[in-house]
Structure formats: structure tokens, C-alpha cells
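With one protein chain withheld, the remaining protein chains of the complex are depicted in position.
On to chain A.
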């Protein structure tokens, strides 16, 4: 048996954990730079607030309904996510953390459980009691069915936060569009719609071999999974990222060489940090910048840098990026967007090249990460970075209740 546990509107729910004054109020959370709405709590959902709408477009509407608006407080979400995942881990013998708010569980030695519905409620209760986060739990004999059951548990009427795909399979799959099936998505879903495959149930009835010919092995696997034949191994699900990018558009167009360089060095810094987090090394990076496609004389340029030996050294990567900028910059271009991508990653076990200089500096990088994790990211940064301009706008951020002493919740006596 598999399960998928995930939090109901995680970011918005996390905002309510240490702020009881907003527990019964509609809450929305904005994305990076307060651009769009990325999370809507169930109370706010009833007001019909759409997700991924630019904030400025709905600002008046939110004010009218006195909706609580918060910037993304990643420090808080990361901490609560970790606690939630730890609580979840008690309930299974294999847990795979799929994203910040969802985890797949597998149960190999749980033959004693005969009431999975009750077990699901126990998981929900424990997570609510210990972390104050509401979750939905879906069970299924394959990961894809568990994901479908989770959808049912949270979105379909008649399920109170827990669903078991195997007992209500037809009902659940008929009420799910094919796009909502794990791994299908809107693009593939549109193609399937043309063939008359509209619901998840329609997809489950297809001939897997034939669909493999028409689409891909992934669709074949998905069909098998929907029919209870497990095809996705744990490793398929938990692969490390194969590419890591950091990219952003500027608030104002840039024409200055130094400004572009400091922006790109900033992205190099972010990419190196993320690469270290997943314990990989970079073999090749791509450095790119462009003007806006809506401007006249659209300009776009990219440079790839191959490292002699795989590295995760922020200083080395940043210096390579800084050199690459000379090839990308062109005077007079009004740059709108730029970024750095680690496009070839390696595991952090490697054979050093006897003749190439080892660019890694493990101790220094550990020290850098430790300081930034302890005192807040950006405490130690590179001189070439101009972070002021790229600092995230977080106008409505709640206190970092669990990671900064000055922000711990006040308790009235």
C-alpha cells in the first residue's frame, strides 16, 4: 500500500499556525516579490479568489473582503515542513518527501492494518495536533492511485480528508479529469481529450501497449498504475534534479555592464547553493541574458562554461560567470532578464583529474552555508553581487516565529 499525504494550502495554513488571530479569516500568500497569489486558504477560496492572479489585479477585491495578505515566509514554511515530515515518518516504513508539503509513504510491513481509513484519520489527527497543519491523505495500491485518492480526499465531496483509491476507484477516477492524473498535465491531457479520453477513468480503460506507441512509456506506466500495477520504482519518484536554474527578470531594464555582471553573479551564488543542498556537483553551466521580446531589436545571448572538474564552489563558479558576462554583454542593449543554469550535474563523488586544479573548497563552502543558515541567507555574500536590487520584495511578511529569537510568538499571561 502507498499513501500520499499533503497539506491543505500549505503556505496559507502555515501562516495560521502561530497567528491565531487569522485562523478564522481568509488568508492568501503571495509569490516571490509579492507578484502573484500562490496560496489561498479554504476560507478565502469560498470568496472565489483565483490562484496565480497578479496581486495588483485583485488588490481591491481582497481589501473589500478584508482578506489577510502575506508575503512568502520561506523560513517559517521550511521549518514547519520539516516538522510535518518528521511526524509523518512515524506512520510508515518508507517515506519519500516529494515537495515542501507532500510526501509519499509506502507500507511494507503493515499487514496488521485492516482499516486504512481509520489509519488515515490517525495520521491527520497527529499532524494537526502536533504541528497545527491540516492535511489530506490518499491511499492506493500504486503511487499514482495514492495521488488520485489524495486529490479525492481534498477536492471531492464525500471524503473527509481521507480517501482509499482501491475501494472507491471507479467513483474517484470518473470524477477526475485526465489532466489531474499524476504525470499527465495539461499538454498531454489536451491531446488525450482529442481521442475522447476525458476522465482518469477513461485513461485507465485504454490499452497500455497501444498508448505507449502513440505517446510514451510514461503514459503506458500511468495506465498500468491506474489499474493497480505498480510501475514506478521509488527511485523514479525521488530522483535529484537534473538541472538547477536561477533566473529572474529585472524591475527596470539594465544597460550597464557592471549591473548585469552583479545580477549574474547573484544567480551563480543561488545556483551553487542549491546544488550543494542536493549534494551534487556542476560539470557545465549556462549563462544567459536577453532583452524583452516585446522591445525592439530583441537580443538574446547565452554562453556555456564547461568545468575541468565538477565543482560546487561558489567563488569559482561566480568568477567563471563573471568572465562569461563579457561575451554576453552588448552595449546599448536594454537587458530585461538574465540567469544561470547548472545544466550538467554530477554526484558529489568523483575522480579528481590529476592535472587539473581542484576548484573545490569543501570546508569554505560548508562554512558559508553554516553561517547563512544560522544568521539568515545573504549574511555572507560575494562582493560582486549587488543584492539590494534583487532582494525579494516581501512587504507583508509575518515574523519568522521558529527560526529567529526576536520573532518567537508572544504568549499573554
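Just so we're on the same page, a residue touches a chain if its C-beta (ideal position, glycine included) is under 8 Å from a C-beta of that chain, and two chains touch if they have at least 3 such contacts; residues count from 1.
Keep this in mind: contacts and distances are computed from a predicted model.
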Among "ABC transporter permease subunit", "Lactate utilization protein B", "Aspartyl/glutamyl-tRNA(Asn/Gln) amidotransferase subunit B" or "Translesion error-prone DNA polymerase V autoproteolytic subunit", UniProt-listed name of the chain not shown: "Translesion error-prone DNA polymerase V autoproteolytic subunit"
Given A:64, A:129, A:170 or A:294, the one touching the chain that is not displayed: A:129
Hidden partner chain, touching residue among A:87, A:197 or A:282: A:87
Absent chain, residues of chain A that touch it: 18, 20-24, 83, 86-87, 129-132, 352, 401-402, 405-413
